[in-house]
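All protein chains but one are shown in place.
Note that the chains are named A, B and C in the order they appear, and that numbering of residues resets to 1 at the start of each chain.
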Amino acid sequence: MLGFIIQRLLQAVVVMMIISVLVFCGVYAVGNPIDVLISPDATQQIREEAIRTYGLDQPLWKQYLDFVGRLVQGDFGRSFVFGSPVLPLILSRLPATLELTLVAVVGATLVGVPLGMYAGYKPDSLAARAIMGISILGFSVPTFWIGLVLIFIFAVQFGILPAGSRGETRELFGISWSVLTANGWQHLFLPALNLALFKFAMMVRLARAGTREIMLTDTVKFARAAGESEATILRRHVLRLIAIPIVTVFGLEFGSTLAFAVVTETIFSWPGVGKLIIDSINTLDRPVMVAYLMLVAFFFILVNLTIDIVYVALDPRLRLRAAS
Amino acid sequence: MSGPLLVVEGLTTEFPTRAGIVRAVREVSFHVEAGEILGLVGESGSGKSVTGFSILGLIDPPGRITGGSVRLAGCELVGLPARDLRAMRGREIAMVFQDPAATLNPVLRIGDQMALAIHAHETVSAAAARARVAEVLTLVGIPDAARRLDAYPHQFSGGMRQRVAIATALLNRPKLIICDEPTTALDVSVQAQILTEMRALARDTGTALIWISHDLATVSSLASRIIVMYAGRVIEEGPIRQVLSAPGHPYARGLLDSLPAKAVAGKDLMQIPGAPPSMLALPPGCAFAPRCLRADGACDAEPAPTVAGDRRWRCHHPHAEPTS
Amino acid sequence: MSPAIVEVRNVSRRFAPTPSIGERIAGLFGAYVENRTVHAVDRVSLDIAPGEVLGLVGESGCGKSTLGRVIAGIHPPSDGEAFIHGEPVMGGSRRRVKTTTRVQMIFQDPFGSLDPRFRIGATIAEGPIAHGLIRRAEARAEVARWLSAVGLPADAADRFPHQFSGGQRQRIAIARALAMQPDILVCDEPVASLDVSIQAQIINLFLKLRRELNLTMLFISHDLGVIRHICDRVAIMYLGRIVELGRTEDIYTRPAHHYTRALLDSVPKLVTTGDDLVSFRPISGELPSPLAPPPGCHFHLRCPAADARCRSEAPDLRDLADGRRAACHHPLIDDRT
Partner (left out) sequence: MIAGPVAQFWSEFRVNRVAVVALAIVATIVVLSLVAPWITPQNPYDMAGLRLADARRPPGFVSPRTGITHWLGTDGQGRDVLSAILYGLRVSIEIGLSAGIIAFSLGVTLGTFAAYLGGRIEALIMRFIDLQLSFPAILLALVLAAVLGQGKWQLVAALVTAQYAYFARTAHGAAATERSKDYVEAALSTPLKPHVVVLRHILPNCMPPLIVVATVQVANSIALEATLSFLGLGLPVSEPSLGMLIANGFQYLLSGRYWISIYPGIALIVLIASINLVGDQVRDQLNPRLRR
């Protein structure tokens, strides 16, 4: 187990290094790096000063080391557009995105898994077909379009839910949350639903496929032969077995949902990181892009590490392998 | 109690497939006395396993029992409501499968999954269930059972896993256990251990066994009566010594004669020509006729069962004339 | 006896997953790193004479399949060498590849051993054409010849594997191996996955081919009855080692190794008369894990005759009376006189 964790930690460090190289190249290879680091309308004097300050007269490998050194200290540079340091800027937007993503992914899982299990348990029933129809649709409808339709129906036609922004928030642990107020929930509902739909479709398909396969195995037949009820079989046997792929996908999808939040946040004007990154792409605010990429990468590695460990906890067969 | 423990009459099980209806079990009739070991022999596709599953009502849809009756101690099982049937399974009739690696749930502890089989029928405390599980595991020859309740299946060898499966079947002290090729996946030395223990267990607890196998030698060392199936039908039935020393049906005889043990080493074996028929295109009349050296025009008609004392066969031209 | 076709000299085959970097570091810090090396085949030597059928028997995990695959040139040996006509089966030195066509293999699973997308004719002709044994123009006739040798009609060549039953597919696999005109055929459990009535047909086919083509075979099986029927000599394996080697009839009537006797005793026999149902006797104890075989004689934990010597000193395969060889400190038959 120790060897396994060390292995994963080493991999994480290597991955972070690779990503930092890629991002470094991305920033420094494309365009004049000085344009990236300071505002284009700075004077010649400031430019030369900046070149010295950022060590751009140094050889490339030294620049890379300095770049990494600054990253480790949490210095991601300043945003052109906002003129403030990037890291606090992103961190101030992060809770809104995390809140939206969490609500969407957890909701999609809690609704999707039971429905998917049902569809896999009775694959020929009418309800199962309906569930699968919705899931195919959820899988096929682009997130941005369904966002438009949601706004059109709930905000424009019926006017029962707001079309944008975060609504009222309340502070907890020094961070503001929408989920703590009724008005916040009203604002959260549509974007979360929008973001959750694809994940929901995914969870349904995953749970259905797993259940269908497991229902045909001898494990289930043996449990039936022992007189165990269908409810027990689904709850104790099937759920435990499909939990393994679902946890994996849950983790991976949590990451990709963070990324997809870009679209949802744009449509619903949700003041999260996704909105920030789209704005910075459109305004070529490169320090923000770099910081965002590094942060997302870091987040991803963290999530993957957690999944690996949870995975081992869920599947005793892997424990044997990981134990050495 | 008078009369046999289990009476199967005219049992027919069908599986609709795209290419047509497969009648896997065709008008099968036999009985099992209390405490008796009945051998059920046939090749793959002969319907022997489906017969076992039909008795327990464990046919996966779209397959279903289309006719006949299964009576356990006078109680009709065919057409019984799902709830009542479930209550019978494990408690009155239990089953052991071929591959212990596939039957046990890999992600549940041995003690926990066996306890599920107890809780399916009784409300007992977790501690009481655990104690009973340990007791039965000891009974089937697992040393140090109490300490191994928290082990996972993969930590056990193949033979030990099959013992766990057998223990699960014994948990609720059923009157009959259907054993579907329980030693086929095991090595000969382990097979010998399990056979010895099963015979002792059946004798000591008075449990009747239906021992399904393709191996005549195994059955001959275990059962007191034998049923031979071919293409979904029982073609021969009788006390084991009589059937094995003087088989009536040409197929049963061919099967016996094709064993290497019956031939001189290095000389050609007696062989049955051809291959078993496709269950989708059964020949009219006797299904064995196309491979049978004794077949003639009469065999185009389905032979009715001939009864002679304890013995029974379905053949127009049996090797032995019925003697009473 | 003419010189052997196949010589296996001190062959070992280990399967050792390389430890990951993380494991190595954990090991540096004193964490326990489990040894996962499996000695599937452990210093095995044997010969097969021309025209001979040698049986290789043992329980699962004893290494019989691995040994067969080393001889067939699928696995390179970790140590030692397998030779065919004095030439190593595996050519090359660093990255070892099979070059000889003199040995061909027949697999257990007739459903997995044929490429599902190849017509039967293409499957059979592929090897001979690639090695210049036949020209493309001759392929049809050649395929028809081998199909008829294994009892299949010539038009089978145009069909796909899924259109055949298990027994027929095994015949096709045999035809494919024979078309390479090998000196020796390695058969890995060729009848184990077939039904009883089909088993007899395939065994008879082997007997017929042997008579007509003077085939040399290594016949691997766990079925003692089948082995007895078609093999001239038998090698018994237990946990990677050959424990006994000798003429078939001798071994079955008078086993020399305690494991051989226990194995023979544990097989249920067909009992057709009498009330005595006890036709077999189980071996006590469990098969040890091949990851951690017991020291000394691997069988000592389950052996009635084991003493202190058996627990510490591994017996060599040595000559006993009647050309028998066994690896046992206390054999059941006399030493060579």
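To be clear about the criterion, a contact is a pair of C-beta atoms (placed from the backbone, for glycine too) under 8 Å apart; a residue touches a chain by one contact, two chains touch by 3 or more.
All of these numbers come straight from a predicted model, not from anything done at the bench.
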{"item": "Contact partner of the left-out chain, one of A:222, A:260 or A:311", "value": "A:260"}
{"item": "Residue among C:159, C:208 or C:254 touching the omitted chain", "value": "C:159"}
{"item": "Selected from A:9, A:68 or A:252 as touching the chain missing from the view", "value": "A:252"}
{"item": "Residue among A:63, A:143, A:186 or A:229 touching the omitted chain", "value": "A:143"}
{"item": "Missing-chain contacts mapped onto chain C", "value": "69, 72-74, 97-101, 104-105, 107-109, 112-118, 126-127, 130-131, 158-160, 162-163, 173, 176, 180"}
{"item": "Interface with the unshown chain - residue positions in chain A", "value": "11, 15, 18, 26, 30, 136-137, 139-145, 148-149, 151-152, 155-156, 163, 212-213, 216, 252, 255-256, 258-260, 262-263, 266-267, 277-278, 281-282, 289, 293, 296-297, 300, 304"}
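Everything below uses one rule, namely that only the chains that are shown with their structure count from here on.
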{"item": "Inter-centroid spacing, chain C versus chain B (mean Cα positions, whole Å)", "value": "32"}
{"item": "Intercentroid distance (Cα basis), chain C paired with chain A, Å", "value": "53"}
{"item": "Multi-partner residues of chain C (each touching 2 or more other chains)", "value": "none"}
{"item": "Set of chain A residues in contact with two or more other chains", "value": "none"}
{"item": "Residues of chain B touching chain A in the complex", "value": "53, 56, 58, 60, 86-91, 94-95, 97, 99, 102-108, 113, 116-117, 119-121, 152, 154-155, 165, 168-169, 171-172"}
{"item": "Touching residues on chain B, where the partner in the complex is chain C", "value": "43-44, 157, 159-160, 187-193, 195-196, 199, 214-218, 220-222, 241, 244-245, 254-256, 258-263, 265-273, 275-276"}
{"item": "Parts of chain A lying in touch with chain B, wherever the complex brings them together", "value": "216-219, 221-229, 232, 236-237, 240-241, 244, 314-317, 320"}
